[in-house]
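Written out below as structure tokens is the structure these notes cover.
One protein chain omitted, others in place.
What follows is chain A.
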Amino acid sequence: MRAMPTDPYAAPMPGMAHGNMTTVGVVDHDRNGFDPTTMLTEWETGLTDLLPDGRTLRTFEVAAIDREIEIAPGIFFPAWTFNDRVPGPALRAKEGERLRIIFRNYGSHPHSMHFHGIHSAGMDGVPGAGLIGPGEEFIYEFDAKPFGCHLYHCHALPLKRHIHKGMYGLFVIDPDPARHPENAAVAASRVLGSPENARWQELAMVMNAFDTNFDGANEIYAVNTVGQAYMNAPIRIDKSRPVRIYLVNVTEFDPINSLHLHANFFDYYDTGTTLTPTLRTVDLIMQCQAQRGILEFSFAEHEDGMYMFHAHQSEFTELGWVGMFDVRGPEA
């Protein structure tokens, strides 16, 4: 018997790399057909038309498609997707617009789109109201309200399976500045494409997870599907511009998820339905499933460097939900 270390707290391997906590290899984003980095800034704005009453009609086309995706290097998941990507397209509209979503089901199971928003019973995406079988088509139609950071997901049953297979996405309704004169400038900064919005760096983030062996617990946690994606490719942040994150939690099986920002604090707008923060100066927020909100922060006063963000459930972090902001000046 070899002499054991007498100190029970002595690491038997001094100097071993504790920094080896990472997946091995890289995900083939081209084969997946989507890239977590470009997904951050990819907004689906559809096609617009003018209605007789002068309002805007915004039309989205979304299809349910079965597709195998690589969610961590070398690990493949038989996903059900909206428009061939997980999360589905980040739909973006403006408060007061008329929305029309043409939904086609090319998948192997019945699916629907259930929007978190205000609409009639017949447009709800539950069985009997827009839940369609394979090969069928349905058009959801409603007004874009209330403004905020919302989501949509498939509401076919069993719900758990349909959601965690990948059928969810962001649904953002920008506030109409004309309707909010008291906070018109804030509202304008949230309208995609407005001059006030141009200086903001907006990021679409969906906290999701995958139960690859279908035992009711997740093997991979991520933001925008690919575990550790933003560790391998840190998110470039221009520190001269403020950052706004549209964040939604669609993690199945675990009751809550969270986001913790390192070395900085942020303002938080729960559900994004207000123009003043619901939480000020925090560095961590929790979201239960389908909860969402908007984070606003700035790195203007920080020195250049890598700033981490991750779920503050360490387990999620170590199973893939961790990333880096690569903070530099505009020219660096």
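To be clear about the criterion, contacts are C-beta pairs under 8 Å (C-beta built on N, C-alpha and C of every residue); 3 or more make two chains touch, one makes a residue touch a chain; residues count from 1.
Note that in this section contacts and distances are computed from a predicted model.
Only one chain is not pictured, and the protein name UniProt records for it, out of "Acyl-CoA dehydrogenase", "Adenylate synthase", "histidine kinase" or "Metal transporter", is "Metal transporter".
Looking at A:I75, A:I102, A:A184 or A:M308, the residue that reaches the missing chain in the full complex is A:I75. Of the listed residues A:G117, A:G130 or A:G320, the one in contact with the hidden chain in the full complex is A:G320.
The chain omitted from view is touched by exactly one of A:G227, A:G272, A:G293 or A:G323, namely A:G227. When the whole complex is considered, the residue among A:D176, A:E202, A:E219 or A:E252 that touches the unshown chain is A:E219.
Although one chain is not shown, part of chain A still touches it, namely residues 1-2, 4-5, 8, 10-13, 16-18, 20-25, 71-77, 210, 212-213, 219-220, 227-228, 315, 318-320.
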